[in-house]
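Showing chain A:
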Amino acid sequence: MDLEDWHDVASSCMHCRICVNPEFHEVGGWVPICPRGNKFKMETFYAPGTFELIRAIIEGELTENSPKLQKAVYSCTMCGACSALCEIYSAPGAKVKRMGKTFVDMYIDLRTEMMKRGWGPLEPHNAILKNIANTDNAWGGTRGDRERWAKGLGAKDLNKESADVLYFAGCTATYDPKLKGMMTTAAEIFNRAGVDWGILGKNEKCCAGPSLRIGDRDQFKAYAEENIELFKKSGVKTIVTSCAGCYSTFVKEYPEVADMSHIKVVHVSEFISRLLKSGDITFSKEVPMKVTYHDPCHIGRYCGVYDAPRDILGLVPGIELREMMQNRQNSWCCGAGAGMKTALPDVASETGVRRVKQAEATGAEVLVSSCPFCAQNLTDSIKEADSELKFMDLTQIVAMAL
Partner candidate 1 sequence: MSTEFSMKTANEDAVLNTLRQIVGPTNATSHIVDLVAYEKDQNWPFVNPHLPDYVVKVHNKKEVREIVRFANRNKIPIVPLAAGINVRGLCIPTQGGIVLDMRDMNKILEVNTEMMTVTIQPGVTSAQLSAACRKYGVRPALTSAPDMASIFANYLLIGLYHSSSSDGNFHILSMEVVLASGEILKTGSRGLVGAPGPHARGGGPGLTELFMGSPGSFGVVTEMTAKLYPDPKFNAGVAYGYDEWEPAVEVSTKLMDARVATQIDIIDDNLLITFLPTEMVDRMGEEAVRKMLPKVVMICTITDTIKERMEVNKKVAQGICKDVTEGKNFGIASMGGLGELSSGGRITTGMLQKGYYHCFAFYAPLNKCIDYRDINYKTAEEHGYSADYDASLLAIPQAPWNGQLTYYELEVLTCDPTDPAQLKQIQGYSEDLVQKILDCGIYGWFRPYAEVIDVTIDRWGTTGEFIKRLKNLVDPNNIMNPGKFVY
Partner candidate 2 sequence: MMELEEWYNVVSSCVHCRACTSSDIHMTGDENLPICPKGNMFKMESFFACGAHEIIRAMIEGEINENSERLQHVIYSCTMCGYCSYHCELYSPPGQKCKKMGKTFVDIWQDLRADMMKRGWGPLEAHNAILKNIANTDNAWGGTRGDRERWAKGLGAKDLNKESADVLYFAGCTTTYDPKLKAMMTTAAEVFNKAGVSWGILGKNEKCCAGPSLRVGDRDQFKAYAGENIELFKKSGVKTIVTSCAGCYSTFKNEYPAIAEMDGIEVLHVTEFIARLIKEKKIEFTKEVPMKVTYHDPCHIGRYVGVFEEPRTILRAVPGVEVREMIQNKRNSWCCGAGAGMRTALPDVASETGQHRIKQAEDTGAEVLVSSCPFCAQNLMDAIKESDSDLKFMDITEILAQAL
Partner candidate 3 sequence: MLSEESILKTLQHIVGVEGATNDTPDLIAYSRDQNWLFVPPQKPDFVVKVRDKNQIREILRLANRYKLPVVPLATGVNVRGLCIPTQGGIVLDMREMNQILEISPSMMTATIQPGVTAGQLSVECMKYGLSPNNTSAPDTVSAFANYLLRGLYFTHSSEGDDHILSMEIVLPSGEIIKTGSSGIKPTAGPYARGGGPNLTGLFQGVPGAFGVVTEMTVKLRPYPKHVWVYFFGFDDIDKEIEAIDEVMKLKIPTQLTMGTLPDMSKMRSLDDFTALMGLMAERMEQNLSESSADQVAERMKQMAAVFPKAFVGGCILDDFKDRFTLYKKTLRKTFMEAGGRDLSSIIKTTGGFFFFYEDDMQSGGRADATMLRRGYYHALAFYGPLNRYKEYDQMFKDVAVKHDLDPEGALLGGITCAPWHGQQTYLERSVLVDPNENPEGLKIYTKECVENLLDMGIYGWFRPYADTLDATLERWGATGEFLKKIKMLVDPNSIMNPGRFIF
């Protein structure tokens, strides 16, 4: 939508600040939930402030760019927590819910408007957009390297062959060597379960979620159309992805670009959970570990995938899952979202370190999640907080138990 369409929602903010702290009965304490506001404190950096900014921009009260405006707009990780809370209690949330949207959609349209007016995005964001334009991925990795991880893992080449399941690895997991394990374990699980799967290999392009969240709507539209074409051409019925970002983009954003109803998009945790339930794979080895699970915003708050990862961990023999104080829809963001890691690393780091501290408080030895962005940021944050915690992806745990 255009920014103007949000005028009614933006000006109905009651300033009740329900979006600043989660309901203390659920969380058992009075804790913050908005990474941006918690760091910069000024009201501008909380949702009510942003609503007034949007209203001011639409009404022409705010007519010129400023570093403070950029900082306010681009320091938001788009974790969706404020929207989840406002939805229950207050006016803008109720209106947005009736529209079938969340505040994240408004923030995306705000950044689109910023780009349209030439007020943004920030330099590091432009680097990402350029990378995507040139190399179909945000990291500037070569197309050739796209499929290197899959060599010898029995993945069909869906450009030529056909299969039931398309495994969409996602750029971040593909090009970050530290995350290679996410894909290889996924492949091992598919093979073990006898799943008929394949990958697009070289032709796999960025889902363009980051472009959308940075504000380049055109780039997103172009890539979305191409990808949807590609998916239709590959004839698969199900797409499984390990990347939470890709998952939410396929589920929530792509349907608005073109019809995606014929393909079912499933996150790797949901897929594995189904395989376990159907008995295609079973756990045999003991994994005596105390773990705590971090809900990635893009599969949790965005799409409500909370239980699948916990079901999986629940079935792993010998494992002990300890919930953090802030979990499920009240989770604290890992800090990497919406291009934060590249553009405002201090926000990403400070947010991540706070999450690491929360994980330590549970007494767990391992912090588990299932999203490459969370993986990157939480691993860095563990180092920065020089914590003894170890970070493992959900699939790595599954692999140990197989």
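Just so we're on the same page, a residue touches a chain if its C-beta (ideal position, glycine included) is under 8 Å from a C-beta of that chain, and two chains touch if they have at least 3 such contacts; residues count from 1.
Basis for inclusion: all candidates are chains of the complex that A comes from, given by their letters.
Note that this is a predicted model, so its numbers are computed, not measured.
Within the complex, chain A makes contact with only one of the listed candidates (1, 2 or 3), namely 3. Residues 12-18, 20-21, 23-25, 28-30, 40-44, 46, 48-49, 52-53, 56, 61-62, 66, 68-69, 72, 88-92, 94-95 of chain A are the ones touching candidate 3 in the complex.
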